[in-house]
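For reference, the structure I am asking about is given below.
Only one protein chain is missing; all other protein chains are in place.
Each chain carries a letter (A and B) given by its place in the written order, and its residues are counted from 1.
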Amino acid sequence: MAKALDAQARRGYALIAPPFLYALLILAAPLLTILTYSFLTDGYLEVVRDFTPANYVQVWTDPIVRTVMLRSLMVSALVTLVTVLLAFPVAYYVSFIVRPEKKALWLFLITIPFWTSYLIRVFLWKVILGYNGVINSSLTGLGIIDEPLTFILYNVNSIVITLAHAYAPFAILPIFVALEKIDRSLLEAGRDLGESRAMTFWRVTLPLAMPGVLAAVLIVFIPTIGDYVTPELIGGGKIPMIANLIQVQMLALDNRPLGSALAVTAMAIVALVSIVFLLINRRFLKARS
Amino acid sequence: MTDDRKPMIECRGVHKHYGDYHALRGIDLTIRAGEFFSLLGPSGCGKTTLLRTIAGFEDISDGAILIDQKRMDEVPANKRPTNMVFQSYAIFPHLTVAQNVAFGLRRDPRSKAEKAALVDEALAMVGLRGFGNRAAHALSGGQRQRVALARALILKPKVLLLDEPLSALDRKMREQMQVELIKLQRQVGITFVLVTHDQEEALVMSDRIAVMFDGEIAQLDGPEALYARPANRRVADFIGVMNFLPARILGESDGAVTVEAPGLGVVELPARQVSRANPDDEGPTLGFRPETMTLVGANQTHSQPRETNATIDEVVYYGDMTYYDLRLDGAAGLDGRARPVRISMRNVFGRDVQEVGTRTRLAWSPGSLVLFR
Partner (left out) sequence: MSGKGRGLQAYAALYLLFLYAPIILLPLFAFNSGTIIAFPLQGFTTNWFAQMWANATLRTALTNSLLIAVSAAILATCLGIFAARASTRFEFPGKGGMMGFILLPMVLPEIIIAMSLLVVLLGAGVQLSILTVIVGHVLICMPYAIAILSTAFSSLDKSLEEAAYDLGETRWSAFRLVTLPLVMPGIISSLLISFTISLDEFIIAFFLAGNQPTLPTYIFSQLRFPKQIPMIMALGTVLVALSIVLLTLGEYFRRRGNARMGGNPTGGFL
């Protein structure tokens, strides 16, 4: 019985085995290790094998950790909001207004900056936004301002601008894909039924684009909450985010259990946010079908 | 049809399971050498699965398949004397037409020049002389089909398997290819096994047809027998159009059955006009094809043994044909419901199309009826 299915399944397993085992070894094993570590105690020079939830208690009670955690959440939420809001009109433009044969070119243009050195891009934002940076020196040179603007430098604003730039294509592409899937005759139907252009957008286009928007939100939110470079370079190390804190605990202070507890907590928060968004997305997909 | 040709494909009690799904349920089938054979049925009936087990793409769960009197149990697809024309044609898009046709000759020891001659010959056979250097992805649907045929036939297989080869073509092209395939099959003399869901295509092209439902062969017959004497009501339903009227059996003797149907009265049918009903039928039914009965004008005479008065309910004009839906007088008698019956009339010169509401006579013969019980 089921000989053919087994033969097919066997070949499938044989094929997927190498990449799966690799991921198991290089990803699952380390993740399980830090999960274990997070319940152990930091001793002098080595980790003590005592099972304890103390690290989590510390993570959730320590005011510094809480400040950094909240800041990370706030910054990535802000970055996500700004990125997706800025990206939506561009995705809309490329999907609805750009001629079909030009679309690939636009997508290509949008993706190119993403593939160029991340560090240098981040650094250049510092150059652009800095005290003697492009914006300030241009504005003072033109006589528009006398003193360099400081609200865009070494603070959360500069981090948000930099990250919004870094993750732009991640936001545009899923929204674009969702918009492309919309049957254009639906919009004509909306107009035909007497809706204004704006109402058609609000009642037809936007709900149908929602799965793409939610995907964009997730794709931007997850990596930004773990971003290490931008706070380090742009924030000048003065406004650490969760990634910086994990690194400090793990390496500089060599407190691996606490660092692991931080990492696991961060992952749990990311997973929680993701699940919430996936559930919302499922609702939209259900409404669609 | 000659029955003395040797068997080319034999299926003996072939079963195929996919997990819990029983795709083939004991197929017994003999296809003779040089036959144009069709596997006909609705989607999911197992016809493609059967073809793929013959080709060797699917293992069978039980039973045996023999090709040219050799068991194929351990013979993989690439070693079987069969070649296949795929539904999508599976033309290699990165190769030219000639390279596609020559693909199966790669392991052939013959010289390059000999192979080139074979390719030219195969292309000429399918009407693509001079197309050898074309890029495969630039071909039209009909041309792809021809390349697929040439590519399979160049290997001189004992059996050519065709998996819905015409379904991707438009109607005109399909009808043209049907005729060409018949001619080609006569020319090369190879056994063709065609899978199709299109009953008309099967009737046009095949020497014999196996009608399949739910992994079983429901009837295996020549096209005429299949059309005129369907083995059961399901086959009758699937092939062509048939009217069904509820009937009451009055008696039987020596296989002949006396039945009464509303509007048609009492008829006696010999055993060969009696078939099996579907398990879920409410009772026996009498069936007849639309073209076997004739509308007769008020003053016309006819030579049919029986006639029934009727009213025209609906007229559908098709150009060469007109379909009439009729209410037979007395048809509402048995169960209180009047089922309209459909009659088709060829629009020959001088015969007017009737109007809705017209009273008319229907001339027929009990010989055109089939009883399903």
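Quick note on the criterion: contacts are C-beta pairs under 8 Å (C-beta built on N, C-alpha and C of every residue); 3 or more make two chains touch, one makes a residue touch a chain.
Computed from a predicted model, the values in this text were never measured in an experiment.
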Which of A:Leu73, A:Met210, A:Ile239 or A:Val270 contacts the chain that the document leaves out: A:Val270
Sole residue of B:Met8, B:Met84, B:Ala122 or B:Ile312 that reaches the chain not shown, by the stated touch rule: B:Met84
Tell me which residue among A:Val57, A:Met74, A:Ile112 or A:Ile145 touches the hidden chain in the full complex. A:Ile112
Name, in rising order, the residues on chain B that touch the hidden chain in the full complex. 55, 57, 77-79, 82-84, 86-88, 90, 92-94, 103-104, 106-107, 137, 151-152, 155
In the whole complex, what residues of chain A lie against the chain that is missing from view? 8-9, 11-13, 15-20, 22-24, 26-31, 33-34, 37, 86, 89-90, 92-94, 97, 100-101, 103-104, 107-113, 115-121, 123-125, 127-128, 130, 132-134, 137-138, 141, 165, 168-170, 173, 180, 197, 218-219, 222-223, 225-229, 233, 243, 246-247, 250-251, 256, 259-260, 263, 266-267, 270, 274
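As a working rule, only the chains that are shown with their structure count from here on.
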How many angstrom lie between the CA centroids of chain A and chain B, rounded to a whole number? 58
